[in-house]
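The other protein chains are all here in position, but one chain of the complex has been omitted.
Chain nomenclature is as follows: A and B, assigned in order of appearance, with residue numbering initiated at 1 for each chain independently.
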Amino acid sequence: MSLVYFIAIPILASFLTPFYKNYLRFVSVLVNILLAGFAAFFYSRLPLNEFISLDSPLSIIFILDYVSFFFVSLFIGVMLFFSLYSIKEKNNTAVFVVTNIFTSGALGLILSADIFNIYIFFEIASISAYILTGLNRDKVAYSGAIKYMIVGAVASIFLLLGIMLMYLNLGYLTLSSIGAGFHTMDKGIQYLVLLSLFIGFGIKTEILPLNFWVADIYQATPTKIAALFSAVLSKAYLFVFFHILYTLKVDAPALLFLTAIGLLSFAVAELSALRSKDVKRIFAYSTLGQLGVLFLALSSANVVVVSGALFLILVHSISKLMLFFSLDLVEKKMHSTRVEAFAGFRSAFLFTIFAIGFLSLLGIPPFAGFIAKLTILKGFASMGAYGIVGAILAISLVEATYFFRLLSANQRSKKTAEIKVPLLQKIMLSLLALAILYLGLFPQGLLDFCTDAAQTLIQGVIHV
Amino acid sequence: MLETLNQTTFLHTVVAIGSFTIFTIGLVGVLSKKNLFKIFLSLSIVESSLFLFFIGSHFEVGKAAPIVADGIKLFDGHMVDPVPQAMILTTIVIGVAVLALSLTFVVNYYRLSGNIDIDKMDELGEVQ
Partner (left out) sequence: MSLKKTVGLKTILTALLISFMSMLLLGVIMNAAYTHTSLGYDLLKINTISTQSANAVTSVVTYFRGLDTLGEVTILFLSIFGIGIGIERSDRMKTILGYDSTLLKIGTKVLFPLIVLFGLYIIAHGHLSPGGGFQGGVIIASGFLLMFLAYGDSYDLDHKVLSLFEALSGAGFILVGILAALAGGAFLGNMLPLGVLGKLFSSGILPIIYIFVGLKVAAEITVLVEYFIRTQDARDA
């Protein structure tokens, strides 16, 4: 068994599209089930690493430890859910060709421990995202895709500059050798590398000074695809960024800077959401806010906080899938995602789904978001950082304001359209809601795994 | 005089200064041009400057290409590092692919909206 199957098989399925043109949706489901099987196979063999092509540390290395297993299984789960959810869409082969490659790009980002290989997967994931943004083929979609490509090109240029500087000064590309040699480099080069990595990954992880474009892109993207961006893409970049940072063992001031940026990002995003009048943009801003919290928590280098952050990543992915997929149903009926359109639909089922998603994101018991936020706050309290605890709680109030405003707008206003949710969609969305409830009531098993994962993440890549 | 010109450190300096001049030209183009085509071409120029810098920095006086031919019988320290060349080969292909895709988006956008000015792209944003 090879770890490369995680990447090779989805790509193979996309390459062979001409042989099963109209049945690619079924093939995609099969591929994702197969990948889930691989993940289950590797679970009992953690942690492991694999050299590709040449059995020596000189070749590319893939690592599957606790934290990368967490992300791999999360992404496979999300993609399996996506492909099952859209299995009835007959004329949508293009989406599946791209989402398969998108899957392998995201998985490659997680698994690879070679900095240039990470760049390749970075590009694969980004390019599939550009194409998915332009899928609607109208001028809104193209204008979004063009904006995305400009910022994306800037990100990849700076990432490439960082990688080139590291190779020029250290001569090796694996994360472990870069981590070992990073502090022997010239101080100026160290800062330059960190700055290029911050610009490169900061744009992609949608963090404050570099996230001016995000709401526009989410608005241009088809709603279901926006769910994938929120649940998979930004999380993959986030993981890689912190994986590299912890491996490089950066100084405490740099981490403190990231903490401040995360907090600021959280505040600004939630305030922007407050004055937005488009539900899709509100969800985009909410994603930005949650990514700010994750940035803040992941840069703390504290096991409890980081394990809470990992739990939050899972909960946020599930909640955003629910919210965006339900919004897709609303959009199909109302032909708009504006707040007025959102207020006008009538469906008890969708209303419940939206309410569960909002409450979970806010961190209200008994939903899973509560456990995640509680763990993060407990960790910060044990570090003595009460200021951060207070700030997170205060900003969450802003979040609560616009969520409850949306729900009450729907409750109060006159209903214009009744939405009938198809059976398949009903079952899938209920499954997500049940998962959130279950994780909120019985979080212990997952929390233990998250603690192991957090330890591996903070340790960085050291073996070989 | 010619001896100093033919030294590795001197040539590296020339390459670094030259490629970062191109880097500057490209970035200025990205920030000051309004035409979408020109923006993407400027981004491509920035990328090429990085390729030039990386390849040029691995040039060393007196070393051959890493290919056994024409009297060179052995792979050893008298050859230049092959990894940067392979890396740049990879990135050039990626750059071409991304450039083709982005220009197609620009063409399609122009066809639908009749606009190629980045300041006039107002399809997205907060609804009033």
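As a working rule, a contact is a pair of C-beta atoms (placed from the backbone, for glycine too) under 8 Å apart; a residue touches a chain by one contact, two chains touch by 3 or more.
These numbers come from a predicted model, not from an experiment.
Q: Of A:L165, A:L288 or A:A341, which sits in contact with the chain we cannot see?
A: A:L165
Q: Have a look at A:T17, A:S73 or A:S413 and name the one touching the chain we're not showing.
A: Of these options, the touching residue for the absent chain is A:T17.
Q: Please identify, in ascending order, the residues of chain B that touch the omitted chain?
A: 12-13, 16-17, 20-21, 23-24, 27-28, 31-32, 57, 65-69, 74-77, 79-87, 89-90, 93-94, 97-98, 100-101, 104-105, 107-108, 110-111
Q: Quickly run down the residues of chain A that touch the omitted chain.
A: Interface with the chain not displayed, on the chain A side: 2, 4-5, 7-8, 11-12, 14-19, 50-56, 58-60, 94, 97-98, 101, 104, 108, 116-117, 120-121, 123-124, 127-128, 130-131, 134-135, 137, 165, 167-173, 185-186, 188-189, 191-192.
Simple rule for what comes next: only the chains that are shown with their structure count from here on.
Q: Quick check on the complex: what are the chain A residues that touch chain B?
A: That would be residues 116, 120, 123, 127, 130-131, 134, 137-140, 142-147, 149-150, 153-154, 156-157, 160-161, 164, 167-168, 173, 216, 219-220, 276-278, 281, 338 of chain A.
Q: Hey, which residues of chain B end up touching chain A in the complex?
A: 30, 36, 39-40, 43, 46-47, 50, 53-54, 57, 83-84, 87, 90-91, 94, 97-98, 101-102, 105-106, 108-109, 112-113, 121, 123-127
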